[in-house]
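What follows is an incomplete set of chains from the complex, kept in their original frame.
Per-chain numbering from 1; labels A, B and C assigned in written order.
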Amino acid sequence: MSLGRLLLTGAAGALGRQLRPRLRPRCSLLRVSDVAPMEAAQSGEEVVPAALEDRAAMLSLLEGIDAVVHLGGVSIEKAFDVVLQGNIVGVYNLYEAARKHGVKRIVFASSNHVTGYYRQDEVIDANAPVRPDGYYGVSKAFGENLSRFYFDRYGIETVCLRIGSSFPEPMDRRMLSTWLSYDDLERLVVASLTAPVAGHTIVYGMSDNKSTWWDNTPARHLGYRPQDSSEPFRAAKEAAQPRLDLNDPAAIYQGGSFVHKGPFED
Amino acid sequence: MSLGRLLLTGAAGALGRQLRPRLRPRCSLLRVSDVAPMEAAQSGEEVVPAALEDRAAMLSLLEGIDAVVHLGGVSIEKAFDVVLQGNIVGVYNLYEAARKHGVKRIVFASSNHVTGYYRQDEVIDANAPVRPDGYYGVSKAFGENLSRFYFDRYGIETVCLRIGSSFPEPMDRRMLSTWLSYDDLERLVVASLTAPVAGHTIVYGMSDNKSTWWDNTPARHLGYRPQDSSEPFRAAKEAAQPRLDLNDPAAIYQGGSFVHKGPFED
Amino acid sequence: MSLGRLLLTGAAGALGRQLRPRLRPRCSLLRVSDVAPMEAAQSGEEVVPAALEDRAAMLSLLEGIDAVVHLGGVSIEKAFDVVLQGNIVGVYNLYEAARKHGVKRIVFASSNHVTGYYRQDEVIDANAPVRPDGYYGVSKAFGENLSRFYFDRYGIETVCLRIGSSFPEPMDRRMLSTWLSYDDLERLVVASLTAPVAGHTIVYGMSDNKSTWWDNTPARHLGYRPQDSSEPFRAAKEAAQPRLDLNDPAAIYQGGSFVHKGPFED
């Protein structure tokens, strides 16, 4: 099933570089965008540099597009003003452009840091009240809420992916619970793009890890079934961190080290 | 474990013809019934034509029976008067006959159309308030409620199967989520008949499809574990319906095209 | 605020006779109907005998009507065939007539017997799965479900009143919990007719009794606030029934003596 004319933002980032070649063969056109340098366009691709905070550039960027995978913006905890431009102004620009061009579906890379202040011994689902662990988490919650509004008002569908930790492999014990393999990331994005009815759905982006803090039951309609697991990495990760300091909030809360970031100097 | 003396109604229908040979070897006696012509009785079988709305015939039909698989009645959306006879009067006749003869357990073919007005981007379980999508769905809700009463009052156990779409294979994109293979249907019926304690249980009848709208957690005690999946049919079904019209209620609601049936002329 | 052209069914029954004079001054026209003899029409009234099971008569009955208060049908536990005609066929006839005439809102007298098999030491709300205590309760659940369908499909709004015990005063200890005074009944019906948005709402019909089994939080949008209480009757009722036999299901279950009615001979 062709994904049609697809826009991938944040194409120069780690996940963007993974998804670009995986999505390309599924699209009639893959337009990729970022502010950082990107690889040259291959057949079936358009490479369009654009800053999320540049409203006019964003409006142009979405012209003729059927659907968007929005990875762009700030992806780690940073000073508020930085997060503000990329993840608040930028997301507004994206949705307004989508509205004006009649784009019907957006896959929005949200983050587990929207709920980073839940404990690691709690299992929550996407209906739990948000508890962001920093400006980044707050900004991702903003994007989830703005997209909810664009669905309720304008019918633009969004799947919000609260991505755990998407890396080649888990990097520490926390990621045994939060890891999302690149293959499962691809599965999740494709399921989100191809589900017949997406409405406004929030789903946690994780592989089939043995231990997990999130229950994706409310998003089963998407048809996402992870096939990878952090388990093969467990022994090595446990050996590297045999004991955690449970007086350290980073060891207790789901957000991990994000709960220590900041405050930032103005 | 023998199913004892079992009555199968609706034996001439598509699902009845599937279940009849599958159940026969598990029973000491399999009595099959329908108003439509049925195959001749094989060894261990009795073929007893009977109309559900014929109270006396139904009373005779249940004589000497241990358990019932009730597939009989109207199985699609029809004018109210038709549904009334088969699915309301008929179900009453069945339960009264069961009460008089001391039948202990009934597996009742209910339908996902009992909750057909939930959206396809919602995941519900059997405790969600009903939202039927037509007279058929309303009549199946009636059967669920009547059987609840017969359990609370008389101790007759019922498992209500809210069957999704039981066909040789999924016929469209919607059925990727709702498909129940014939083998899984058999597993579900057998689990319902053999669970030591059934009480009054409602379970959705679906295979292990990747995408689903229903959560069967409250019915795990039955021991039903589907082994088939709609996944092998996905590519073909998506290719045949690459885009759905989300302005069409049939594309949005779980009930699919049932939400367009009627109104019927008197 | 005028209630416009209002139809009151069951006008010859106990509650109908109470509501008729109370509703009359609020309407531009009050059409009253029953199969039993009714008082002659007063100014602003039309008296139209009609049987609920007479489809043509019902179609005529709803002509030119803005809203309906449907008290008609069987209001106690009876043999199934009786309940079937009044409360199943009759309700279908009513809603079909409403649909054909464009009636926008119906206040439907349901019953606490829809959930009569909950225990008297349980507090439930309208989202709890139904547990009817007889054919009457099952038939009222049918009406609730059919009206849900007519709302989801055709936008006809219904407020289902799960009436407790509406009498001049509580008649036994059970009614200390279930009593609905006539004045509160009027308040509830008027609130249901005048709420700007009713959607499909289920509310328990009870006064502000000290003890209660039902939580009307989900229906607070209606603006119903009872002003009467069973409390003044408590001492007398407790004196008359100082000890209940807790081995008697009628003493334990919310449905009271209804749990003993039947089985009925055909």
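Here, a contact is a pair of C-beta atoms (placed from the backbone, for glycine too) under 8 Å apart; a residue touches a chain by one contact, two chains touch by 3 or more.
Just so it is clear, the model here is predicted, and its values are computed rather than measured.
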3 chains shown - copies of the sequence in the complete complex: 6
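In the analysis below, only the chains that are shown with their structure count from here on.
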Chain contact topology (line, ring, star, complete or other): line
Fitted rotation between chain B and its twin chain C in degrees, CA, nearest 5: 180
Inter-chain pair with the most contacting C-beta pairs: B-C
Approximate Å spacing (C-alpha centroids) for the pair chain A, chain B: 40
Mean-CA-position distance for chain C and chain B (Å): 31
Interchain centroid distance [CA atoms averaged], chain A/chain C, Å: 51
Set of chain B residues in contact with two or more other chains: none
Residue numbers on chain B that touch chain A, as the complex places them: 119-123, 173-174, 176-177, 209-213, 215, 217, 235, 238-239, 241-242, 244, 246, 251-252
Contact footprint of chain B on chain C as seen in their complex: 55, 80, 84, 88-89, 92, 96, 99, 117, 127, 129-135, 137-138, 141-142, 145-146, 148-149, 152-153, 259, 263, 266
Contacting residues of chain A [partner chain B, same complex]: 1-2, 104, 155, 157, 191, 194-201, 217-225
